[in-house]
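Beneath this line is the structure, given in structure tokens, with notes to follow.
Yeah, one chain of the complex is gone here, protein chain that is, but the others are all in their spots.
Should a chain be cited, it is by its letter among A and B, assigned in written order, with residues numbered from 1 in that chain.
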Amino acid sequence: MFRKLSEDRIKVRISFEGEEFFVDTDQSVASALLAEGHQVFRSSVINNQPRGAFCMMGVCFDCLLEINGRPNQQACMVPVKENMVIKRQISSGNNPS
Amino acid sequence: MTLPAFDYVILGAGPAGMAAALTAREHGVKVLVLDEQSQPGGQIYRNIETLKTTRPQEFQKLGQEYQSASQLVENFRQCGVEHWFERSIWQISKDLSIYHVNPEGEHDSSVPSLVQAKHLLIAVGAMERPMPLPGWTLPGVMACTAADVLYKTSGLVPEGKVVLAGSGPLMLLIACRMLDAGVRISAILDTGNKTSTLESLPLLPKALRTPSYLFKGASMIWKLRKAGIKMVSGVQTVEALGTQKLEQVRFRKGSMTETLGADLLLLHHGVVPNVQITRLLGCEHQWYEQQRYWEPKVDEWGNTSVKGVSIAGDCGRVAGSKVAELSGHLAAFDMLYQMKVITQKDRDQKSKHLFEQRNSHLAVRPFLDKLFQPSKNWLVPQDDSTLVCRCEEVTVRQIRDAVKKGALSPDRVKSLIRCGMGPCQGRVCGLNVTEIIADESGLPPETLGYFKIRPPLRPITLGLLAQLH
Partner (left out) sequence: MKREEAEVAVVGGGVIGASLAYGIVNRNPSVLLIDKENMELTASRGNFGLVWVQGKGFGMPHYADWSIEATEHWPEFASRLEEESGISLDYEKTGGLEICLGAQEFEERKNFLGQMQEQSKDGTNPCEMLSRSDLQSKLPDIVLGDEVSGASYCPHDGFVNPLALLKALHWGFQQKNGKYRHGHSVLNIQKNGCGFCIETDSCLFQVNKVVIASGLGTTKLSKMVSMHVPVRPERGQVLVTERTKRVFPFATGRLRQNADGSFMLGASNEDVGYNLETSPEVLSSIASHAIRIFPVLNNLQLIRSWASLRVLTPDQKPVYVESEECPGAFAVTSHSGVTLASLHSNHLPDWILDGKKPLDFDVFHSRRFDVP
């Protein structure tokens, strides 16, 4: 869905769903994952449907991920950091009726 | 407890916030600027410092206006303003105590987590008007400006089959940027309505006082056509199709329906002010009928109905970066006058040419606002199964049912069907909820009110909250 224009930037190591990547520093978790071709970030809380990044500016709260063990982190706002462990956020609550 | 106090706290380091900071600093006032991003620039000049130094080629491609803003950013950096980046506001009390956290929702020991403002300038800018349509929650469907953000911050450009849908000058600008970056665009689906084109014509003469805007618009369309992009006007419905992610885009124009393969669908339906903070503070708002959004009620300096709180830039009437910058200076001059740093005469003298410039930039707005008036088809999704509230997954049909049972305000709808109760706090669904209630009930939107906005403006941990105790 996206491609990178250049490949000459400083890298940090992150993992997403157990898979390791080296990604450009100075960017958000969301853009790092999109650059690696990952679009599905979480499942929705009511209907368990796939969701990904949408607004990329902190408005929509659709890009929520589990980062370093903490759920509901805004992937488009949190900068990538060395050794970040990132997981899809699978709706952990009970779905309301 | 005495809090760290500043004469002037500015929320947002975009053109409006930076300009206000410059003017305030020139007069020796103690200024703090808070911004969610890691460097100044706002959304319009996002990542400008890094781009200039590390990716000069892309910096050049972003055009004259973007490049010239780097002078503003440089001045801002050197003006002696205190600036704290990667700060999100979660609460502002009536006494202008400002509570903020980092993007992870935590405190940093590097800066105090609570500051007090004597005067507050809100310059948090606009957001894209959400454009709910069937399938718009699928991964692979994004807001148009999201592509722009990815380009500026990460050097990412769309790849594969790229479709744009919507209307408005910003969509054309972003499409042109993509062309320059070598992106192949499969199609642009123009959902603008024809009647507003006709209705906007009488406003053209005034708009011609600032022909640069019109020229820019026309040349963008010309450029896109020349590139051979499939451009469909008068599109009436758009659907995103797919199971785990976007696979196809289906659209209808008159009796013709067409389905396109798609890897990325970018939506744009104009921009609207981000009023979350002015709502939280209880500022009075008014309905701007032409563009169908709520804006804070302000005087010519940007003062809101709440004492000590003013706004500048696109978090009020949306008018672009130049107007935002001028409004920033103006708001600061009036703040200086209110704080008795300068006299009224001083203020008026120094502001005169700023007002003149602002008026000339504003001349084109009535024409543009009419030409790109949001059309009802997109304000009130025609397919009743469309999700409006992305967080709590509430459909148009559920909202209509709630209205039929007597819910005649966004807050009533919210309490009945959880619409607007999720983490985005109704930022995304608010305007559409208003439009759907208005459509179902026949009442004018300005009578319906808006969601009551309460803290936290963004989620924070209970642990962090408890630490305030």
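Just so we're on the same page, a residue touches a chain if its C-beta (ideal position, glycine included) is under 8 Å from a C-beta of that chain, and two chains touch if they have at least 3 such contacts.
What you see is a predicted model; the values in this text were computed from it and never measured.
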Which of the displayed chains are touched by the chain that has been omitted? A, B
By the document's definition of touch, the residue of B:Cys79, B:Met339 or B:Met421 touching the omitted chain is B:Met421
Touch criterion as defined above, residue of B:Ser68, B:Ser93 or B:Gln349 at the omitted chain: B:Ser93
If the hidden chain were put back, which of B:Glu26, B:Asp108 or B:Asp411 would touch it? B:Asp411
Missing-chain contacts on chain A, rising order, are 45, 70-72, 91-97
Tell me which stretches of chain B touch the chain missing from the display. 91, 93-94, 97, 99, 105, 405-406, 408-409, 411-412, 415-418, 421-423, 425, 452, 454-456, 459-463, 465-469
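Keep this in mind: only the chains that are shown with their structure count from here on.
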Chain centre separation (chain A, chain B; CA means) in Å: 23
For the complex, which residues does chain A have touching chain B? 1-6, 9, 24, 26-28, 31-32, 34-35, 39-41, 44-47, 49-62, 64, 67, 70, 72-74, 76-79, 96
Under the definition above, what is the set of chain B residues touching chain A in their complex? 36, 38, 43, 50, 54-55, 58, 86, 88, 103-105, 127-128, 137-143, 145-146, 149-150, 153-160, 181, 244-245, 263-264, 274, 390-393, 418, 422-424, 427-428, 458-459
